[in-house]
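Only one protein chain is missing; all other protein chains are in place.
Chains here go by letter, A, B and C, matching the order in which they are written, and residues are numbered from 1 within each.
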Amino acid sequence: MILRSSSNRSVVLKMKEKTIEKKDLSGFIDSLLEEYQVFAPTIAEGIPRFDRISSSTQVSLDSPKLERSPKEVFFPQCETLFTYQLIDGKMTMEEPPALESERVLLFVRPCDVKALTLMDSVFTSWEPKDTNYLDKREKTIIVGRACSRPWSTCFCTSLGVDPFGKEGMDLVFEDIGDKYVVEALTERGGKIIDGSSLFKDAEKKDLENLKEVSKKATEAIRSELDVKEIEKKLKAIYDDSFWGKVSEKCVGCGVCSYLCPVCHCFDVQDEGTELKGKRVRIWDACQYPIFTLHASGHNPRTSSRERIRQRMMHKFSYFIENFGELACVGCGRCIKGCPGNMDIREVLTGIMATEAD
Amino acid sequence: MSEPRDQIREHARRLLDEGKVEVIIGYEKGSVPLQSTPCFVRDADNVERLIWDSTCGPNLAKYLFDREGKTGIVAKACDARSIVVGIVENQIEREDVVVIGVPCEGVIDLKKIDAVLDGKEILEASMDNDKVSVKGDGFEQILSKKEFLCDSCISCRHRNPPVYDILAGDELEETKESDEFEEISKLEAKSPEERWNHFSKELGKCIRCYACRNVCPLCYCKECFVDETMPSWCGKTTDLSDTMTYHIIRALHIAGRCVDCGACSRACPEDIDLRALTKKVEKIVRELYDYEPGLSLEELPVLGIFEQDDPQEFIK
Amino acid sequence: MGVKGKESTIVDPKIAASTPVSSRIGAVLVVGGGVGGVQAALDLAESGFKVYIVDSTSSIGGVMAQLDKTFPTNDCSMCILSPKLVECGRHLNIEILTCSEIEGITGKAGDFKVTVKQRPKYIDVEKCTGCSECAKYCPVDAIDVFNEGLSERAAVYVKYPQAVPLAYMIDRDVCIGCGLCESMCLADAIHYDDQEGERELNVGAIILAPGLEEFDASIKSEYGYGKFRNVITSIEFERILSASGPFRGRVQRPSDGEIPRRIAFIQCVGSRDTTCGNSYCSSVCCMYATKEAVIAKEHQKDVEPTIFYIDMRSYGKDFDKYIERAKEEYGVRFIRCRVSSVSEDPETKNLRIRYENEEGKIVEEEFDLVVLSVGFESSEGIRELAYRLDIELDEYGFCKTPIFHPLETSKPGIFVCGAFSSPKDIPETVMQASGAAACAEGLLSPSRGTLIKSKEYPGERTIRGQPPRIGVFVCHCGINIGGVVDVPNVVEYARTLPHVVYSEANLYTCSSDTQKLIKEKIEEYDLNRVIVASCTPRTHEPLFQETIRESGLNRYLFEMANIRDQCSWVHMHEPEAATEKARDLVRMAVAKASKLEPLERLSLSVIPRGLVVGGGLAGMTSALALAEQGFQVYLVEKEKELGGFLRHIHYLLDGSETKKHLEDLIEKVQSNKMIEIFLEAKIEEISGYVGNFKTAIAIGEDREKREVEHGVVLVATGGEEYHPDQHLYGKDPRVLTQLELEERLSSKKFSGEPQNVVMIQCIGSRDDTHPYCSRMCCSEAVKNALKLKEVNPKSEVFILYRDIRTYGIAEKYYLKAREEGVTFIRYNDTNEPRVVEQTSDEGGKVLAITVFDPTLGEEILIEADFVVLSAGVVPPKANESLAKMLKVPLNEDGFFLEAHVKLRPVDFSTEGVFVCGMAHAPKSIEESISQARAAASRASTILARDAIEAEGVTADVNDRRCNGCGLCVLVCAYNAIEIDEEKKVAVVNTALCKGCGACTATCRPAAIDLRGFTNEQLVSVINSF
Partner (left out) sequence: MTSVEIKSESKKIEDMDKEWEPKVLAFLCNWCSYAGADLAGIGRIQYPPNIRVIRVPCSGRVNPFFLIKSLQCGIDGILVSGCHPGECHYVSGNLVARRRFAVLKSLMEYIGIEPGRLNFSWVSAAEGEKFSRVVSEVVKEVKALGPVKRLVKGE
């Protein structure tokens, strides 16, 4: 039963912390599976990603690589908007049905949850709301996990994201060694642990441990950037030769956008014939040369210079104008994924170091 | 004789100083351990940024396509072969390019190293001729470089650039130690069903990010077939049929052109075994028409020509 | 006369003596609307002359319209003829006068006045829509002449469904005057009080193409025609076989409608028969009988056809292969004999045939149906026509023509073509028709273009931005389609498809009334794309394209679904699956049609000069024919002198010499200022395209280079005598070829002693390596045998033959040879004669020939002084390279393969290239001349124009996508693509592009597309399947 809209999702309840032994985690997950569709980090064909699971054994919390962001759980790479068919000269159209049951998304990092809230701004803060996204978002309980193991490319703290932040979560798991401190942040979050005997009230020692772990994790983030007032800087250097140089090695693939937890641009395609087919939306990427190709053949962004600039402007300037926040959470996925090793941290440093002509 | 790296820097400095080129495209140290990144040097004072080692994987020929002005480029043999194809296909002006050829013993495959580290993150690394030492939180390991070379480098038959203006480093002896098409033959030996399952699984991983296409120097089309409409050649979703179609057509498009530089495989974020396709088309063309691309500026595209007695056993 | 310069181009003294050049009339009268008349009319009209066709019946089409199929391709006769009839019917410069006869003529060549009498039709041709409502209500049942009396029709009728003009007429002989038709006719076309009319036509030349009549089989009373109902003529059987015939294509016999299993064909009824005065061979009966046998078998699996024949005269191009197929694949039984009588079993109405077999035994056999292969003969009407026009006929009542002027009557300015001058088949007729047109064109060339109107098409509708509105017309094709495919179902289904706003079924979508209807529907439903689901676009697309053009639609907004040749005909026993397939094909056509776009045709200028390759009889004749018309000609001959094969022919069948003719011809060619001759010349390269060819020639011993530009190419490379390697030829000097014998005879080397001469036919013909008949060797042998007899009547001449093929009036000389004591001994391919040298009784070395004589039933031995081998004709080796340069095909035997063996016998698929003479196939002098003139006529349809239109289907580059990689340049076989180095994109020369699409399929980013077969269109079709 869904009682609330996403707008009051941020109402945070203060509940008593609980703990669960790590060995009991699978029991908890399996119990969830009886009632919900469960999505959790898993490894598919060598790639760690959030996927629907059917057993707790599929969950992988210590994958050797940073997992893919969970955005595809809400904003799948490909999504059918409607299908159509011509029968005896008459056209019929059908939309895919809404989700039938509630879902639980397990163990999302704080940066990725932050990214989800940023996507909420895009898809649900304007009319008309994106019903495809909203349906999935509203029917999904977000279970976060505090990030106690940052990667060398992480720079979330520089962008104001806390590896132990809880914003946007319904429930959070915090790793303190052989157990997790579990905190329900919303009613919905509380609902899924209520009545489970696996959860015990947290002891004082547990909470102290938690503080320690949290401090250590924050310190472990090596990258420190100063992006203060970057939106102003970007406007000032819009026409700077900096963009020509910084973009030179970009080959125009979609890896950065596809790996980014915040990137949300999509393309709408019709597939099929005049007799039958469907309309789908698929991820798009602003670095593709044809991203802005007009039907007329005109393309306002002909080179990687304009495209890289657009990418940075969007994330660090336009998004702030529209929603008051940066569209980057510092997860560093794009850094490792880029085939040319283009590093967003270096681009940001470069921007901040460029003096307007 | 000095190190290839120093020779590269020296030639780069001279070319820039003498105004022979406007830019030198080479490699510099990347922001992640064991990764290099393309480097564009316009000022002779910056030539020290240029490096040459086993991390210099990206095929820099990519950056010659659609470029104006005189350009110097650091080219491994496979990069040089891509340049040759580019010249033959009217995409690169021979006189606009100064090829600083570098004989190459192979570049390392970071994915292979990551695989043996089992989740431990490399924070520091160094290399010498045969060894790679990696360091991270609480670990240090020394690896034999040879074991972590890219697959395309292991089967490489052309370690010396076939075409160059300046050679940095000494020519290497070509090796034919292993069977170049060993992996392909293994797949060929399987049943159609097994092969189908293999490719469904591999290509099913594709997220359609087009990194493979975009890093490939020979994918220089202004508009890729996959992006075209009227007609739409293949759906753009991750539907298996469409994804496979994309990869099949890409393989056909590089048939008789691909020089097996391995850039696509390295770029793939999903670790798809793309060489299983590219190497196969290379093998087909080799077997049917006895042809290897990118070795001579006089060659003609093998699929644009014909012989009266070309094989045709498959035609009823 | 002050026009001497022009005058010099006129070669014929008879013509030169006619009307002054300046006042010649640029119009031609064609008498007879059969396929010959139609072809002549189209050629003339296309090259700038006004044409009148006068036909005595109610519509054009002639005998060919009555035929079911044509040999040797089994093309549906109506299907290939109908487009030409329609074209004639709608041609702006052709006026058709039906139910008309020539009354009288005045004037002379260049300016005739002809009076034509028109019988009343009682229906206004202009008003009649051919809707058939009148016939539906007419209470009269009259005999249907078109169906040879095998069915009935109303008193108000149209000759056949595809008739042109498609206007009904009333047969007042049977009309009861009830007035029903008049009250039914919404078009108000019926005029009972119609009167006989008269027209005076002023024309510069007349072409006679009245054809011949069929022999009246009842004269041969021993066969029982007219007495026994199941004895029918071949033309009646033709109607029976026809899908639009009396039995809708079911093989039935007249007496009881039963399916006849045993069918006998009796050959030479009214041909090769001195008892009825027709000693000539009708030339076509062997082939049509075999064809009818094959088609009957196709219609009805259990039919057992038997053909009773004397000699199998399958002498034409690819005819022998057809006979072989009939034997091998269809099991047609061929029995060589002369049938003595046919009798009827009064009970069963079956027929008993009595004949003497080859062993001399009398045999009787029973059949269910007997078909008499009737020959051609002249008629009273034809004699009347000849009388009125004052032209001479020969002993058979055929139009008399000199061998070296086979298209000219005895009266200047009046030309002849087709069977009227001697029996001939369709391609020969078509060739002669074009040839006669060339004669008229030559006479009237100064007046070309003076009397014609040019066709104005309505302005092309702009359809850009409009959604497709598709009309689908599904053809029953009589029962060809409708008998298998559920046509109404397909029509209904078409209506449910996207963009289809109209669909309907037609009995014959190709008929001229349907063309009108299509135009009406385009108007009514605002159609902007049209689909016809019928037969093959290879024959019918142009017709329908023309139709939609007349409605203001670009011709490329048309698509066909081939539901006949590739559906109903090949899935005859699976009507459901065929219907399903037809639905799919229509759906696929709709998918393509909805993506069709208007295409433009580039206008190409024409260089008004011709290149003739080959300086033999055909080459020289065609060069002269073009020069007569005022076109400059380059004549290329590989030898040092002109003349070709004809230099080795010294006299003709009638004994007359050829030398004078050849010398005259060479003289005319050499003295003609319009002709430039290159001797000892070799063509090195031909580039360009119709209207704009460029040819590099190497001339003389020094291979001096010359480059010429011209608009057309005429291939007249001739043939060569086969060089035998059998029967001691080349080993024994007494073994000669016919040409060698002829050489000796003409140089009087045979004047002395009587000689024993054995001639062996089919040397290098009809064998495994040359599986074709060389056509001329039988006449050649007869000719030389007669000459030997003439030189010394005591000479013994033996001709060892397989079939004597002295077709047409050559048969006369065969008879003569027999009369003069030439011995004919038949052998067959399993029993070939053997020639050895042996010691004679007198001790000398003689040639001994052993051959099996089937009438004696034993081997006989002939001693001969000479053995003469009738060596066949083989194509010159150089044909191969020329064919490659011209991009035209050769047939299996190495002769040039024309565009269509029946109706385009001198054209190639490649526009602007034509063939004539023995380059095409072995043929006689008359035939070569006719064909040479035909090639000139066809060529003049191009040369007479200022510009011609290029194809609309050409490659097109999308600059935005093109990388300029040059792969397209590499795969283009026509050098039609270049890379613009400035823009780095490919550029197509539309004039050179042939529209093959090799570039399109090669281009990775699909930057180059093929208009008319675009990627989008083809993918759309694939998607729709």
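Quick notes
FYI, a contact is a pair of C-beta atoms (placed from the backbone, for glycine too) under 8 Å apart; a residue touches a chain by one contact, two chains touch by 3 or more.
Remember, it's a predicted structure, so these values are computed and weren't measured experimentally.
Between the chain not shown and the residues C:Asp216, C:Glu258 or C:Glu298, the one that touches is C:Glu298. In the complete complex, the residue from C:Ile259, C:Val953, C:Ile979 or C:Leu992 that touches the missing chain is C:Val953. Shown as candidates are C:His650, C:Arg734, C:Lys887 or C:Lys984; the residue that touches the absent chain is C:Lys887.
Note that of C:Glu492, C:Glu684 or C:Glu820, the residue touching the chain absent from this view is C:Glu492.
Of the listed positions C:Glu580, C:Glu811 or C:Glu832, the one in contact with the omitted chain in the full complex is C:Glu580.
For chain C, the residues in touch with the chain missing from this view are 69, 73-76, 298, 486, 488-489, 492-493, 536-538, 562, 564-567, 569-574, 576-578, 580-581, 584-585, 588, 884, 887, 889, 892, 909, 953, 971, 973-974, 994-998, 1000-1002, 1010, 1013, 1015, 1018-1019, 1021-1023, 1025. For chain B, the residues in touch with the chain missing from this view are 187-188, 192-200, 225, 233-235, 239, 241-242, 244-245, 248-249, 251-252, 255-256, 277, 280-281, 284-285, 288-289, 302-306, 308, 310-312, 314-316.
Simple rule for what comes next: only the chains that are shown with their structure count from here on.
The interface holding more C-beta pairs in contact, when B-C is weighed against A-B, is A-B. Chain A and chain C, compared by their mean Cα positions, are separated by 77 Å. Inter-chain centre distance (chain B to chain C, centres taken as mean C-alpha positions): 63 Å.
Separation between the centroids of chain A and chain B, computed from CA atoms only, is 32 Å.
Residue positions of chain A touching 2 or more other chains: there are none. Contacts with at least two other chains are made by residues 222-223, 232 of chain B. Across the interface of their complex, chain B is touched by residues 960-967, 970-971, 979, 984, 1002, 1004-1007, 1015-1016, 1019-1020 of chain C. Residues 89-91, 220-225, 228, 230-233, 253, 300-301, 303-305 of chain B touch chain C in their complex.
Those residues of chain A that touch chain C in the shared complex are 86, 88-89, 272-275, 297.
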